[in-house]
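Following this message is one structure expressed as C-alpha cells.
A single protein chain has been removed from this complex, and every other one stays in its place.
In order of appearance the chains are A and B, and numbering begins at 1 in each one.
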Amino acid sequence: MRTAITVLRKDLLLELRGLETLPAMILFAIVTFVIFHFGLNRDTIDGQLAGGVLTVTLLFAAMLGINRLFVAEREQGGFDAFLLAPVDRSALLVAKATALFLFLVVLEVIAVPAFGLLLLGPSLGHALPGLVAVLALGDVALAVIGTLVSAIAVQTRARDLIGPIIGLPLLLPALIGMARGAGPLLVAHGSSAPPGKWVAILALYDVVFALLSYAVFDFLLED
Amino acid sequence: MTTYGRGLRGLSLAAAATITAALALTFFYAPLDANQGFIQKIFYIHVPLAITALCGFVFGGVLGAMYLRTGERKWDIRSYVAIHMALIFGVGTLLTGTIWAKASWGHWWVWSDPTLTSFLIVMLLFATYQPLRFSIEDPERQSRYASVFAVVAGAFVPLNFIAVRAAQAYVHPRVLTLTGGNLPGSMRLTFLVALVGVALLYVTLWKYEMAAKSARMQVRALRRALLGEDSVAPLKRSAAPS
Partner (left out) sequence: MLRNVSLQVPAGATLAVLGRNGAGKSTLLRILATLLRPHAGDVLVFGEALPRRGFAVRGRLGLLGHDPLLYRDLSGRENLGYHARLHGVASERIEELLEAVGMRERGDEPVRLLSRGLVQRVAVCRAVLHAPALLLLDEPLANLDPAATELVGPLIGRGCGATRVLTSHDPQAALAEADLVLGLEDGRASFLTSPDKVDAAAVKGLYA
C-alpha cells in the first residue's frame, strides 16, 4: 500500500510538472462535443443518445490517457527503477489505475458541465448524483482495464495500436453499462437514480476485472 | 514431451462417426420446424459451433493460467492452439449464423440480438490475440503476455454475455436455457448428437495441431543439438516453439 502511494505521488507530481496528458484529454473531450454537434446536426440531445455520446467521448479521451500511462516508465528507465526495489509489483497496477482514475475524475469535472452546456438539452441538476455514480463505476472499469492493457502494450512493437484494439472489446460491457445507466438520467423529467440493473453490471464488471488484473499483473512485469 | 498422437486415430473415428450420425439425424430424423422450414436445420451445426467456440476460449484461458502457474512452455502452446481453433469455430459460427439470419429473419445482421452481438464482441477481442503474439519478439515474454491475455479474455466471455443480454430484448430463438430448454425430444436428441460431434471435432483438431507442433519442436530441438544453435532458423510467427 505504501508503495502504491509512493508511485502515485510520483505520477501526480510528474503530471503536475509536465501538464500534458490531462489538458489534452479535456481539450479532446470538448472538441469531440463540438464534432458531435455538427456530426449529428443537432442543437441538443437527450436521453439515450446523450448517454451514448457522453460515454463515447469519455472513452476516447480516456484512450489518450491510457496510451501515455507508462510512457515515462518506458522512456526514462522507470520500469527498472521500480523493478529493482524490494516491493510488491502489483502496487504498480494499483498506483497507475488510481492515477488514471483521478485523471478521469478531473476530466469529468470539466467535461460533464461542458457537455451540459454545449450539447445536452435537459438540465443536469437532478441527474447529477445518479450520473456521478454511474460515471464513477465506469471510471473504475476504464482505469483498471486501461492500466492492464497499457502495461501489455508498452512491451510490444505496435505499442499504440495494441492498446486500443485489445482494450475496446474488453471494455464494451462497461461502456454499455455506462451509456445505458446514464441515458435514463439525461431526460427532462427523468429519474435521478440510474437503473439498478446497469449499476449492478458495472459493479460486477469492476470487481471481477479488478481482482483478475491484480492477480495477473505481476506476470507482466517479470523479465 | 507428451505424445499427442496417441489415441488420435480412435478420436478421429469417433468424431467422424458422431458427425455423420448427427448429419443423418438432422436430415432424416429431426422434424421440420413449423415456422422456419428446412433452413432451421442449420441450428444443428450453428449452435454446437458457437458453444464449442466459447468453451474453447474459456479452455484457452484455463491453459494460459496453467502456463502462468508452471512456466512450462507446453501449456502456452496448448493455450495458443485452443484459442486459434476456437477462433476458427467462431468464424464458422458467424457464417452459419448469418446464413440462418438471412433465411429466417430476412437480414444478414441484426443488432437487436444480444447473443449475436455478444459473440461478435468476443470474436473482436480474440482476433487481437494473434497480432498481440506477433508483436512481441522475445519468446518467453510472448508466452507470458499471451497467457495473461488468454486468462483475462477467457474471464471476459461469460461477463460479456451477461452484460449484452441485459442490454437487449432478444430476437434469437431461445431454445436453450439453463433449465434444459424447450426442444421437443427428437430435436433434442439430434442437437445433443451434433453438439457431441462438434466438440469431438474440436478436441480432435486440437490434438492434431498439438501433435504437429510438438513434432516440429522436437525436430528443431534435435537439429539444434546435432547441428548447432545457428542452423535452425527462427520461425516467423505466433506461438513460435523453441
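We take it that a residue touches a chain if its C-beta (ideal position, glycine included) is under 8 Å from a C-beta of that chain, and two chains touch if they have at least 3 such contacts.
These numbers come from a predicted model, not from an experiment.
Asks: In the full assembly, spell out which visible chains the left-out chain is touching.
Replies: Missing chain, whole complex, touching shown chains: A.
Asks: Looking at A:83, A:161, A:200 or A:215, which residue reaches the missing chain?
Replies: Selected residue, touching the omitted chain: A:83.
Asks: Based on the whole complex, identify which of A:18, A:39 or A:113 touches the chain you can't see.
Replies: A:18
Asks: For chain A, which positions touch the chain that isn't shown here?
Replies: Counting only chain A, the missing chain is touched by 2-3, 6-7, 10, 13-14, 17-18, 72, 76-78, 80-87, 222-223.
Simple rule for what comes next: only the chains that are shown with their structure count from here on.
Asks: Taking the mean of the CA coordinates per chain, how far is chain A from chain B in Å?
Replies: 32
Asks: Which residues of chain B touch chain A in the complex?
Replies: Answer in residue numbers: 68, 121-122, 124-125, 128, 131-132, 135-137, 141, 144-145, 147-149, 151-153, 155-156, 159-160, 162-164, 166-167.
Asks: What part of chain A is in contact with chain B in the complex they form?
Replies: Listed in rising order, the residues are 148, 152, 155-158, 162, 165-166, 168-170, 172-173, 176-177, 180, 197-198, 201, 204-205, 208-209, 212-213, 216, 219-220, 222-223.
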